[in-house]
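Removed: one protein chain of the complex. Kept in place: all other protein chains.
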Amino acid sequence: QVSRMRMQTAVPAAADEFKMLQKFSQRVDAMTNGRLKIEVLPDGAVVGAFEILDAVDKGLVESGFAWTHYWSGKSPAAMLFGSPSGGSGLGMDQLAWVSWFLEGGGKELYQELFEKQLKVNVVGFILQPVGPEALGWFKRPIRNMEDFKTRRFRTPPGIPGAIYKEMGVTAVALPGAEIIPSAERGVLDAAEWCCPVTDLAYGFQRAFKYYYLQGLHQNTVNGDVYINKTFWNNLPKDVQAIFEGAALASLMESTAYRIRANALALIELKTKYGVQVMETPPDYFPAFMAAARKVMEANAAKDPFFKKVLDSQAKFAKDVVPYWVNIQKLNTSVADAYLKGAK
Amino acid sequence: MSPEWIGVWMLAALLSGIFVGFPIAFTLIILGFLFGYAGFGDTVFYLMLYQFFSVMKEQTLASVPLFVFMGLLLEQAGLLERLFRAVQLALARLHGSLYIAVMFCATIFAAATGIVGASVTLLGIMAARSMDRSKYDVRLSAGIITAGGTLGILIPPSVMLVVMGPVIGVPVTDLFAAAIIPGLLLAAIYTVYALVRCAINPALGPALPEAEHAASKMAILKEFLQGLVPPAVLVLASLGSILFGFATPTEGAAIGATGSLLLTIVYRRMTRKLLYDSVLKTLEVSCLILFLVAASNFFGAVFSRLGTPEMMTRALLDLQLSPWLLLIVVMAVIFLLAWPLEWVPIVLIFVPIMLPIIKELKIDLTWFGILVAVNLQTAWLSPPVALSAYFLKGVAPQWQLADIYKGMMQFMVLQLTGLVFVMIFPQLALWLPGVLYTR
Partner (left out) sequence: MTGLERAIRIIDAISLWTGRIVAWLILPLVAAMTYEVVIRYVWQPTQWAYDTSYMLYGAMFMLGAAYTLYRGAHIRTDFLYQKWPVRTQAIVDALCYVFLFFPGMAVFLWLGGEFAWSSWLREERTVGSSWMPVIYPLKAVIPIASALLMLQGVSELLKCVYALRTGRWLVIHKTLEELMTVIPEEKREP
């Protein structure tokens, strides 16, 4: 028995996410011996990006791909799964977050989000980590937070944007498609989108020359697939297990892909377009984390489920972040030693 | 019947059902419901909900009522007709001088707006009655207004290129730079065509009668200055704020509206009645445009959900043709698809499916994008689903829809000529981005 699953994504067909999903679809096809066929659809094919979850819930498409923070208007806690800024203000990096999700109780809370908070007939799978995303692009360099505050900066929408607002940054809201034209014509002084490989494809290098990689508003970002639960329950048990396994494999594969692809894109940005890669001013980090904690606590005070997720992450971070930062220092030291030796 | 074939029947039903004479927006909704329900059940109703809601949140489309309001205010206050009058006076001995005036304004508007609806409506409001009064040929007039107005989506800024960039993986700025020369080329072709037609048959665009010629060069200059001041102020306010980087197109449209409010007050034309009329008419014109945009988005979404577009494209790929022949076939298919569809489903659904082949053939993607863009210009001028005809009919009700159709079809042929030019001379598209972005 062959099941066909349309997947409405939030990305255009040329996006990396899309290509990785096609690869994912081929793998599932091979592993199920052709019993589950996934057809990946570009943004807008059936519905627009912000209607994906509703469309999957109603069965308009069998599945969808987006980032969970897209639904933070329905339940603010969605943001703690999709793009927990500054690792939820708790210092988790992308890998530490995945550790929380798989080993620290995140997965159960994630299903609770769909069932009890968003109340949709959907099962979700995190499968494409994107982070860390860059701080963004600037027309003129910034030396410190005072400089940053004077720039008209396109921030991501929702809670990450609210954190910048809290920091006193001049946040401008613009739809993705308007960023480059607006930047070229001077509406913006600075903007963020994603990361080297995606930003290169969008053409940010045309409008900006200074690129700051180290940013916190989306240091952790997770793309996920939503499947209509009725459709999911009708799949044979082994097909379900295969899908879950393929989603886990995709976590690793996406991570591996992004490390190399971003590095290569950065080389192209520097050599072909003369982009200058800058160090983020040190006072950015404490300022951001203070604002992030404030915004997180404000949300936790308003929404019990937000508090429940944040508490789970806080407990995890308390145990894990001290160990993990130690190991990160090892990574920095060994890489620095290599780079100095290579000169 | 497979869903794909239900989609084929839906298309056939549209092409006949549209002639029943029921309002088109509702016809699209109803056909979408019927065939969508047959193809994939009651989820089609949710599809309508989500498509309408998406259009309601589409901030760039907020420039439609703003540009309409700006145009209506100026028209009601009688501040724009003088420019046409002035151009006509200045070129009194030339047949078809208003065609030049329309294309002049069309090109300026195209550089100010990224969408078609606002341009066509504004031009229609400004020019249609002047052309009637001067006894211009209705078809040629309607053709040049619709064709000139559709340049808005080719000459940057362009909503279509913004959407297409990520789809084909080319920076939007490259596409913008690449579209400028083909856009101006089309403008030139339209103008030359209208003037040649007038030279052959002067009745199509009569010159002013000798008695109405200006008394002196000074009189012309005076008229010209007086006619030019209001639009010049507005172009500075609206287009200027967009081009010089103070505002996004939607904001620029609002600044234009504010500017026209101020002008109307300064010229002492503002009355309560004028404001009330302009506001109500803005609502009517914006509603008929935007409700139709939402309805056709829904119709297109049903069509894609049925899988028909994919079936049609795959049939094409199975033919195994040579690169040039395939490019020509791809262009022919897009041209045919643009007949019943608008550019949105074509850019979002068909282009990605054809893309792997185009890449395989090592065709320059920027060039390909511009070919698609120029080709899709025809979607606006191909009846019966030709939104610009309805936009124009909305503001020039005295013109028969049949005449508008016949006029715009002539210009559709000119667009194809432009497409052939860009196909033969890729440098028309690729030269400017090369100059701007090589280091």
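Letters A and B mark the chains as written, and numbering starts fresh at 1 in each.
Simple rule for what comes next: a contact is a pair of C-beta atoms (placed from the backbone, for glycine too) under 8 Å apart; a residue touches a chain by one contact, two chains touch by 3 or more.
A quick note: this is a predicted structure, and the numbers were derived from the prediction, not measured.
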- Message: Can you say which of A:Ser75, A:Ser88, A:Gln205 or A:Ser250 touches the chain missing from this structure?
- Response: A:Ser75
- Which of A:Ala45, A:Val172 or A:Val225 touches the missing chain? It is A:Val172
- Query: Which listed residue, B:Gly39, B:Gly71, B:Gly394 or B:Pro433, touches the chain dropped from view?
  - Reply: B:Gly394
- Sort through B:Trp9, B:Tyr46 or B:Tyr267 and give me the one touching the missing partner chain. B:Tyr46
- Task: Go through chain A and note every residue touching the omitted chain.
- Result: 50, 69-70, 72-75, 152, 155, 157-162, 164-165, 170-175
- For the chain that got dropped from the picture, name the residues of chain B it touches. 18-26, 29-30, 33, 45-46, 48-49, 52-53, 55-59, 61-62, 64-66, 69, 129, 241, 246-247, 250-251, 253-255, 257-258, 261, 273, 276-277, 279-288, 290-292, 294, 384, 390, 393-395, 397-398, 400-402
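One rule holds in what follows: only the chains that are shown with their structure count from here on.
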- Between chain A and chain B, centroid-to-centroid distance (C-alpha), Å: 37
- Contacting residues of chain A [partner chain B, same complex]: 12-15, 42-48, 50-51, 54-55, 58-61, 174-175, 177-178, 180-182, 184-187, 201-203, 206-207, 273-274
- Task: Going by the contact rule at the top, pick out the chain B residues touching chain A in the complex.
- Result: 40, 43, 46-47, 50-51, 53-54, 57, 59-60, 156-157, 159, 162-163, 165-169, 171-174, 176, 242-248, 301, 304-305, 344, 348-349, 352, 355, 437, 439
